[in-house]
Each structure stands twice: as structure tokens, then as C-alpha cells.
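Have a look at this one.
Only one protein chain is missing from this complex, and each of the others stays in its spot.
Lettered A, B and C in written order, each chain numbered from 1.
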Amino acid sequence: MKKLINKPEDVVKEMLEGMAAAHPDLIKVHFEPNFIYRADAPVKGKVALISGGGSGHEPLHGGYVGKGMLDAACPGNVFTSPTPDQMYEAGKIVDSGAGILLIVKNYTGDVMNFDMAAELLKAEGHNVESVVIADDVAVEQSLYSAGRRGVGGTVFAEKIGGAAAEKGWPLEEVKRVVQKVADNVRSIGIALTPCTVPAAGKPTFELKEDEFEFGIGIHGEPGRRRLKMKPADEIVQMMMDAILSDMPLEKGDEVALLVNGMGGTPLMELYIVNRKVSQILDGIGVKRYRTLVGNYITSLEMQGASVTVLKLDDELKELLDAPVHTPALRWRT
Amino acid sequence: MKKLINKPEDVVKEMLEGMAAAHPDLIKVHFEPNFIYRADAPVKGKVALISGGGSGHEPLHGGYVGKGMLDAACPGNVFTSPTPDQMYEAGKIVDSGAGILLIVKNYTGDVMNFDMAAELLKAEGHNVESVVIADDVAVEQSLYSAGRRGVGGTVFAEKIGGAAAEKGWPLEEVKRVVQKVADNVRSIGIALTPCTVPAAGKPTFELKEDEFEFGIGIHGEPGRRRLKMKPADEIVQMMMDAILSDMPLEKGDEVALLVNGMGGTPLMELYIVNRKVSQILDGIGVKRYRTLVGNYITSLEMQGASVTVLKLDDELKELLDAPVHTPALRWRT
Amino acid sequence: MMYDANYFRRFIEIFAKYLEENKEYLTRLDAAIGDGDHGINMDRGAKAALDRLSSTNPKTPGEIMRTVGMALLSSVGGAAGPLYGTIFMRMSLAFGNRDKIDDKNLATALEQALLGIKGLGKAEVGDKTMVDVWEPVVNFLKENIENGRTLPEICEEVVALAEERMKATIPLQARKGRASYLGERSIGHQDPGATSSYYFFRSLCEAIGGR
Partner (left out) sequence: MMYDANYFRRFIEIFAKYLEENKEYLTRLDAAIGDGDHGINMDRGAKAALDRLSSTNPKTPGEIMRTVGMALLSSVGGAAGPLYGTIFMRMSLAFGNRDKIDDKNLATALEQALLGIKGLGKAEVGDKTMVDVWEPVVNFLKENIENGRTLPEICEEVVALAEERMKATIPLQARKGRASYLGERSIGHQDPGATSSYYFFRSLCEAIGGR
């Protein structure tokens, strides 16, 4: 394991210090328990959005704290859900009285830790709601599992929910629109290489030179299937087949696209992926309303990519386009 | 070599197609010769900025085409300077009559190819000037070499020059301010892993598990020295020593920082680097006016980082902060 | 039999030692079908618990369990954090402020802990989770203690049963937790949480020897 780090046990703390140093105008960082919050929190009259999860997925979630997106992000240890005290303390700081929406990626650990935090906050009189994101179509038999994982769709959920909250919508309305994103978004990921959790020091799995993993999550875990390496276009076709067979899109529908790198993939390759994704959608007459290409939700230095498709309506389009100003996402401001 | 590509010989073309599909509102792509140009080019009365270089450094340069930055970017093959016909054809399309500024990274090949293009354009009556960026302090004896390489400073040169051009400054003035950036910017890079040019299929060098390269450029080439692996803080201290000993900054000076990933480095590690960079600058009383952390100028999937420090004055600050809207850099618009 | 605060401290110390010694083993098990952090998380949690115990020095069994539970809740994270946190919190509640715990109290407390895990995680026996160890072991303890036997008398059987149930997770396909995402690929691997649960019961039993 070769990494630009000091001690494995310090990576999260030192990353947070580095973030605080880079973005003092946008965010503040609280230590023990760890969370990142809007520099201007609490924002009067605004529903507070809190998300979080294991570290190692940067820029998710800390990079999305700021105007028009999250009010706080709670980073756990690398690939490990945060603990309830993080969300609890963050909630106390960012709730302006308009209530808190927790955006939770669907992992047993995340759900349990966020639920516990919600109980603690409710016990102190905070109005708390949650939406669970479960967009990973790689998890086929979701009845016989912990349900689908939350992956790339989370980025859209945070962006769109953040825009709704920024407009001053009440908690139920913000929750409704985030749930709408959750219901209309699908993702799938693949990996060419594994990644190494600093504290573990070894990759979570091994892959031969001519193999790739199909249907991975974002925690360096093996995917659903290990397959022989193929040209990008064939891999993308498999990915899009998995998404489109789960999400019947019709000619004329509009979508937002996220062609996401897992952390170690050159942007060149992501654009090559986007080329084929776009060709496939164009082929079935689906309109690409907006496309993001880059590292938005990652697995440390893993080489691989995921594709997320969000079906849009006018409400979602307007909220997606609304101003946002965070360390990792910024437009119209 | 495992990459999300189709045929190695098609990577640049397919990347460009993927970029065109992702950003139709911002850029257009011309094939044979290949270049990316502003969707609204030529912009009346505005000096046209053209840059370019080998591919594999994405988002540089194509990701910086748009309002407030470049008018055209000419991508060569992977790590290979573009050919004169690319800049020549791009120049003919983007010059509105206010002249062309070529921003050239200092590599023998880039300089020669851009010079040839300049000759061709001048012969047709275009007003053409160039600024060469040579900010890499790893190249110590620049008298006995091809001079310093152009690396991270190029991002600031393109941003600031683009802002000046967008304001309608005349060619000499845009050139002057880009030259000012070139004179006041320093960079240094390190690599933990090599990278693989698709057409070569093999990494350009090999590194042991406990080694890193100090003083690399951006072409997957070996650096000045191969050293035993160290904690991030020690590596960053060496990097900052190299920069600061070349660039005497005084207490109270203000700088823009770029903590850049080489393509395969997790954002977490870049923030850990930024933590130490910031501590060192704070320690000598230098003010960090603005910090960019992320993949801005890369070497395919290489793991490593570079640090760029630009000394600012009021003019540079204003231009740095001016609105920009490109695929990879966007603010205040 | 009565178990005082010292017994429960020893239990925690032994559990922490097992988790430290088997940090890599548990992590390797989790890497195969999960995300490779179970050993790291549990070891970090156990160390936080020991720290908290030595800095706050709780006096009763119930306080000890609460201290450990809070420490685990705020340091383990992941699925195991809330699950183990709940185990200790539930046991603390069941112990109340008694100075000494008898076998019946202990059986009740463990039963409460099992209910806590199942309430939180919704897993059933056969889902390839820690419940696969907890449910049979707690049932065995409860039955035997109701029939008048004491923990020291049945210790060997408890450890053997825990080990057997731990190994019995190997051929199962996971239906809960992260391993369930692997579908059939989760078959053939031992569940990490079932394994740390085996160390839990083994530590509970070994702590008796140190009396």
C-alpha cells in the first residue's frame, strides 16, 4: 500500500483539516464528533439537510456542503458508517427550527446509525425526517438482501433536495422531492481494480489483468459477477442494459446523467464511457438534459466507473439547475 | 494494461466525442484536425486564447474551453504535442479579429509545433502572440536543459488570461498579464505510481512498493530523483522547500494554491496534502487567498500530486475571481 | 453464582484482547464478503471502551455495560456499531443498578440483547449474520439456567455451540447486511459478525476463570 498519508488512523481527521484549510468561505469542520457544516449554519427558516457515510467516497458528502446542497455531512471512518453522535451533534448545530432531513444511503450500518441519531434528535424536540437512497440496480433480488445500495443517485438527491430547502420549502415538501429523486434514479458500477482501505493496508479483493467486476458498490467490495475484460463499449452496453431494463424510459423522456469515476479512472476514460452512454440513450430517443462527468462518488483510488440515470420532470429540472455553491459542485453562483 | 477504452488508437477521438456529448452548451469539437472550441466562437472583439498539448492531462486543456477561459484547445495524441495544423485551423475559427494568444507549455515539441502554427497564422494576416509557461521547479539546471517544464501554472495562466480577454483587453495586455502569471508561478510534482499510455500498453517506468519519484512532469516520465517512501507531511515539506527556495515569498504576500492530483489519487489524499501545504504557508505568514484541490492537470491514472503556488497582486486576484464557465472550472456564472 | 463488576471488567478486557488479536482475521473475513473493516472497527471500538472504562471508572455491572455500549456506539460505526452498542445498552438496562448479577439476570440480559439485535437488524437465523450465533446460544443459556445450571457449569458447551454456529454460517447465502449484495458469491465464507460474536461468548465464559 502506497498512499499520500501520514498514519492510517489519522486520515479522516487530516483530510478534514485539509478541507477546512481549502474552503474557509464555505464550510466549517467540527471534530470529535466529526462533521462538516455550512459556514453560515443554521440558515434561518431553511430545512437542514444532513447526510453522511463512510469516508473514502470524496467528494461525497463533505464536498457537497454549502449553499443549495447539504447543511452538514458526517464522515465515518473509511468505508464505515458514521456513528449516531455525529449526526446528533451536527443536527443540533444546523437545525434552524425548520426541521432536519436525513439523506441516508441504504446500507444496514448507515440506516441503523442514522435511525439512532434521528431518535436522539427527536427526543430533543427536533423535527426529523429521512429518505433512504437505494438506486443500485446491481442488487437484483432486493427482497432477499438488505435492499439495494445507495450509490450515485445520492448526488442528485442531495443537489435537488438542497435546492428545495434553499427555496424555503417546508420539511414535508423537501422530503417529497428527495423521495421523488430516490424513486426515479438508477445506477450501476464496475471496477477494473480494487482499492485499499488505509487501515487494512491490503486491497479488499484481487483482480487479474484480464478481469473486471460488474455490479460493484462503493466500498471496494467485490461486485455481483467477475467477467473477462471487454472493450469499453461492451461494458457500457451491459451497464445500460441493467439500468434500462429496471427503468423503462420512453422516447421523449428527459434524464440527468452522472458518468462517475471511482477515484482512479482518468477523465479520458469517463468521457469514452459517456460517449457510449449518450449513443445508447440517443438511440432510444431519450433526451440528455444535463450530464456530469467526473469523480462525484468514489471508492478511494479504485479504477472503475458508474453510471447514474435520473428521470426528470419539470420540478426536478428546475431544482437541478438551481444555484449551488459547495467545494465540489458549483453553478449559477 | 486495463483501461475503459475501445482501441488505443481511438482514445482521443472517442474522448472528444464523449466531451461533445456531455457539454453541447459550452463547446464544439472539430475533427481532423482535432480541436475543441467555444460554442459561441468567434467572440466579437475578444482576443482568442488557444492552448493545447498532449492528451492524457484532462481536464487540461479541453475542460477549460468556455466563457472566461480558453477559446480553443488542441489535443495531441496521448502525451504527444499537437501538430501545427490543429492550432492553425482552430485559430482561423476562433479569431474574431482581435488577435490570438497562444499559451504554450514549455516542451520542445509543444514550442516547435505552436511556433509553426503561429507562422502559418501570421502568414494569413492573424495577429498572434505566445506565452510559454515554464513553472516546474524540479528542473533545476534550466540552463543545461530545454528549460523548465510547463505544468500546473498553466491552469492559472489560462484562467487569468481568459478573464482578461473576456474583459475585452487588447492582445498586448492579455499577453502581459499571462506573462505575469508565468513569471510568478512555481510548481513541483511527485508520483507514487507510473501510468500507461494506451498505445504503449506498458507503464513508462516501474516503482517499488517503498519508492516514489520526486520532481516528475506530467508525461509519465521518471522524475529527478527516486526516493524511499515517506509520510505525506515529509513529502510535502520537500515539495514546498523546492518551491519556496525558488520563489522567495514574504510575510503578508498572498498566493493562489493548486493542490493537484495526477489522475489516480483519491481526493482524501489531496486534502491531506493541502493540510500540510497550508500549515507551511501559514507558518511563514503567507496568506492563502484561494485554493483549488482536485484533478486539474493529470497524467492519466498516475497516483501522485503536484503543488502550484502563484503569487498574487490585486490585478491577478481580480482576474482569478472573474466569472468562468467551462466543463471543468465554473464560478460566478 | 454471582458476577460482580470485576467479572464484567475482565469480560471486556478478554473480549478486547480477542478482537485485537483477531483484527486481521476478522477484517479478512469481511473483505471476502463485505467491505473489510469489521476487525478494524471492532478493535477500535474495544480500545475506546477500555479507555472509557479506565477514565470514568464505573462501579456497577450495569454502569460498566452502559459505558462500553456508549463507547461502541460512538466509535465502531458500520452495522456492528449499533448492533454491539445495543447489546451492551440492553444488558445495562437489564442489570439496572445491581451490584452483583446472578445467572438468571445474565440470561435475561442476553435475551434482551438478542431482542435488541433482531429488532434493529431484522435478521433471522439463517440470514448469515451474528444472529446465527446469538439466537441458539442465548436459547441454550436460558434453558439451562432456568433448569438450575450455572454459567461456569455450561461454559464449555456454550463456547462449543458458539463455535459450531459460527462455522455453520459458511455454507449460507447472506440475506442481510453488506454480504447480501454478493448474492450467491457470499456462499462459502464465514460471517465476520458471527465470528466476533463467538469471541463475545468465549470471553464471557473465560472471564469466569479469572475470578
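Everything below uses one rule, namely that contacts are C-beta pairs under 8 Å (C-beta built on N, C-alpha and C of every residue); 3 or more make two chains touch, one makes a residue touch a chain.
Just so we're clear, the structure is a prediction, and the values are computed from it rather than from any experiment.
Just so you know, the chain we are not showing touches B across the whole complex.
The residue touching the chain not shown here, chosen from B:1, B:39, B:112 or B:284, is B:112.
From the options B:197, B:297 or B:312, the residue with contact to the chain not on display is B:197. For chain B, the residues touching the absent chain in the complete assembly are 33, 54, 76-85, 107-109, 112-113, 116, 138-141, 144-146, 149, 197, 199-200, 202, 204-205, 217, 219-222, 224.
Simple rule for what comes next: only the chains that are shown with their structure count from here on.
Of all chains displayed, A has the C-alpha centre closest to the centre of the whole protein C-alpha set.
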